[in-house]
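Yeah, one chain of the complex is gone here, protein chain that is, but the others are all in their spots.
By letter and in written order, the chains are A and B; residue numbering begins at 1 in each of them.
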Amino acid sequence: MSTADRTHEPDHDHHDEGSYLTPKYGAMGTVWDWMTTVDHKKIGVMYLFAVLFMFFLGGVAALAVRLELLEPVRVAADGAITGQLFAPAGAESINTGNQIYNRLFTLHGAIMVFMFIVPSVPASLGNFFLPLMLGAKDVAFPRLNLFSWYIYVSGSIFGILSIVLGGVDTGWTFYTPYSTTTDADHWRVLLMVLAAFVLGFSSILTGLNFIVTTHKLRAPGMGWFDMPLFIWAIYATSIIQVLATPVIGITLLLLIFERLFKVGIFDPGLGGDPVLYQHFFWFYSHPVVYVMILPGMGIISELLSVHSRKQIFGYRAIAFSSLGIAAVSFIVWGHHMFTAMGELASAIFSALTFLVAIPTAIKVFNWITTLYKGSIAINTPMLYALSFLFLFSIGGLTGLPLGALATDLHLHDSYFVVAHFHYVMMGGTVIAFIGGIHHWWPKMFGRMYNEKAGMLGCVLVFIGFNLTFMTQFFLGTQGMPRRYASYVDEFQFLHTLSTYGSWLILAGFLVHLFNFIHSLVAGPKAPPNPWGGLTLEWETESPPIEHNFHHEVLVQHGPYDFDTVVPPHCDERDFPLPPQDQPPASH
Amino acid sequence: MTMPPAAPTSTVPEAVAAFPADAVAPVRTLPFDGEGLQGLFFRTNGTTDAAVWTDGLFMLTFWFSMFFFVLLMGLMVYWCIIYRRRPGVPAPVSPAHNSKLEIFWTVVPSSSMLVFFFLGFWGYMDKVVPAGGALELSITGQTWDWTVEYPDGTQSAQMTTLGGRDNVKIHALPENTDIALRMVSTDVIHSFWIPDYRMKTDVFPNRYTGYGFTTPKLGPEDDHPEGRYRDQWVFCAEYCGDLHSEMAAIIRVVPQADYEIWLENQGSSGDPVIDGQRVFQSRCATCHSVDGSNNIGPSWKDLYGSERSFNKAPPQIADDNYIRESILNPGIKIVQGYQNQMTPFQGVIKDEEISNIIAYMKSISVHVEQPAEGEAGEDAPGETETGAGEEG
Partner (left out) sequence: MATIDANKPDLPAAGAKSHPLYWKNRGFAHHFRNADEQFDACKLGMWLFLTTEVLLFAGIFCAYAIFRMLYPDAWAAGSHHLDWRFGGLNTIVLLFSSWTVASGVRAAQMGNNAALIRNLVITLICAGLFVFIKLYFEYIPKLSAGKAPGTFFSYPYAHDPHEPLWWSVYYIGTGIHALHVLIGAGLLSWVLVRAIRYEAYGPTEYTMVETSALYWHLVDLVWIFLFPLLYLIH
């Protein structure tokens, strides 16, 4: 979108202040400047690259998992061992191959959950855009923000160290008593648990920072219902982070004590209760799935309204459903344990689980209705938003048979669950995240990316993803358990398809990766407001100046008033307003 | 020794008669004979009431979801096409909310969710509460094997090759019978999943859990060259360590008469060596071999009477006491090159079984003088070929 000649140039009164990306010192000085920065934008960018790197690591592990499952380790009828991808040549038993597989899916799950998806959107895009969208100069506690970043880094280092030293085989859930007795080297398990523990603190502090920022640093004139929905989503997320993470903290601490000192809280041998561990674990880990998805939902609200130039439908319903999801998320954890609990508890948790589907359904209905009578641009962010609606709906709807008792007893711990959570985590959060990165890329780095390449990447990922995980629903219902290094012949065909799909996903992400690199190196300069957005981050330059805005921001219009406001830095010829004879819409 | 008494042999189907299983059992996979979409989901249509209920509920959820999914995606694609952006054309004004519509799409899902919950709960109660007077099986999960004990104390030791997998233990059950499971684990958590009954429950250490199901009535579609039966997989569905994926078994549903013969065949043969071999097959074969190859644990071939070296303790000759100790308290001396992975069998295994194991070990060791000439050892299973000659 070359609007350079037609845009109103951003005002130049303060042009002495450069972009936050402009290096001000020598090479070493710049590195030091970034390492000690308290600027939320720089911290956000560091998080962005860190979590994308973790995604890459976790993705490599995922590809290895899929590769093993293409031809799993197994003992054939004649006693020969086949499919020895990871076992030493000529091995006499399938033990080693299995052990390696178990480490692979554990590290895949642990990296993806603790180091990638939980911090992903809030810590990167949230950090960068929350203050900008609120019209603030920074988050409430900038030094605390930097501190959380270093906690995140050290937690990740612990985790990676544990993997480099040989990995752990507990699964990302660390279920006792396996995790307290596994022969995987004592110290590696401790390191991994410690990593999750430490990363939790980073999560708590980030959430705390965002809550205070939202409460205290909104620009003058911005009421609660003038906030962009992305902020609402991040706010709801932060509440969950602050309230749920401490519980995993104490749980993991107890796990560490259990392993170090054999305190016996979770050890049935000493009268302890392994199911208590599961309750503790899921009390955190169920709410945390909404920590993963809510920010993604926030992104989708932005993408859909901006790229269809439409007032978001049912603003309040979407905002309140975020809070509703956050509230209900605390009381459904038992649905992960239907096979381990009594009838009464199971019934209660099942009923509550269905409750959580309702606010989500409301959101989806509102999003789709937003498209009605829009002016819909089909570009990479929009394509991602549409993919999200498609994939997340499947993922969420397959949560229903998991929440129903009779069906969950069949589907629990099968590939159906694996498919369900990849549809919501990868098809939901990751897709929204990548879409959001494209949407805000010009703002963050001041350069456009190649639209065609972006759309190609999106299509590849979409097809590959469905091939990889749609097959897994059928595997699950047919009886394939998860965390299996090998399986009976009946499942071979579907597993083969699934593995091929994972290669397509890789191809898609590689396209994106090169597109991003190309954009950073040689992309055309981005205008301040390429999409015609109305939220405050589009009022400043691309990339934003060091203190975000030239003037104190005054909020004069709602974030989605596309019917009545010409977007800042845009021309009405590009973003025309509808005829004003009709009464303007309100929310 | 293992052949059933001469008379019934001709009438008893091979499927239940042969023990140990035929060394060259055909490699089979289970059928894919469900009907329609439901068949695609579940391979076979549910046969028991509980399974039929589950399938029905699943398909109901499926069509419910399909309805909303197609509706929403249809609108999404349709609107994306007709309202695509045209340069210079503004988006028409449309309302930003509509209370009636919003209430409608809150109430409709809410009420249908209520229905799903109740249907799910109904089917669940059917599954978890076993019928009165059911045949009670006592199941012990331990890394990485299921031990199934019949009411008379019998444990099965028949093996087969199925689904490309060797050494799968078979547990016969009579057709059209109520079964109740009582399950416990000796180490970590496992989960006993029989996909054909759409049911699983976790198996805990120090706590009994259980569920019930009804075996299907067999029909002509279950006729095989070896007899009338239906095989159903059992998988371990709770991650339990290295060989979690190998923790499988087969439930073979057979006619009542065959079941009784089968049960008879699993009982003591009167020969300690053969009984020892059965214990080996049912409890130890996941980790130990008898052909000299080393698995998770050392091979038993030529073990008895040899000198063993350990990680910490001084070397020792493997005699009766050492074997006994290794079974009951394997952690005391760890054989060099291995990890402390063997589950203690203290309280799980009977003294008599230990003696039988020792007898069996002796029969496959060169360090023990073997009886000069054996009675026919014709029925030795494939993987014990080496030992077969001396045994018996």
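Definition applied: a contact is a pair of C-beta atoms (placed from the backbone, for glycine too) under 8 Å apart; a residue touches a chain by one contact, two chains touch by 3 or more.
Please read these numbers as outputs of a predicted model, since none were measured by experiment.
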{"item": "Left-out chain, listing which of the shown chains it touches", "value": "A"}
{"item": "Touching residue (missing chain; options A:L67, A:L243, A:I331 or A:M470)", "value": "A:L243"}
{"item": "Option from A:L21, A:V60, A:L161 or A:L208 whose C-beta touches the chain left out", "value": "A:L208"}
{"item": "Residues of subunit A in contact with the chain not shown", "value": "38, 131, 136-144, 204, 208-209, 211-212, 215-217, 242-243, 245-247, 249-251, 253-254, 257, 261-265, 267, 270-273, 276, 280, 547"}
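The rule we apply is simple: only the chains that are shown with their structure count from here on.
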{"item": "Centroid distance [mean C-alpha coordinates] between subunit B and subunit A, Å", "value": "37"}
{"item": "Sites on subunit A touched by subunit B in the complex", "value": "72, 74-77, 79, 92-95, 98-99, 102, 169, 171, 175, 177-178, 181-183, 268-269, 274-275, 308-317, 339-340, 343, 346-347, 350-351, 354-355, 357-358, 361-362, 364-366, 368-369, 371-378, 386, 389-390, 393-394, 397-398, 400-401, 403-410, 412-414, 474, 477-479, 481-490, 560, 562-563, 573-574, 576-579, 582, 584-587"}
{"item": "Residues of subunit B defined as touching subunit A within the complex", "value": "25, 27, 29-30, 32, 40-43, 50, 53-54, 57-58, 61-62, 64-65, 68-69, 72-73, 75-76, 79-80, 83-97, 101-102, 105-106, 109-110, 113-114, 116-117, 119-128, 161-167, 187-189, 191, 193, 195-196, 198-202, 204-207, 233, 235-246, 248, 293-296, 339-341, 382-383"}
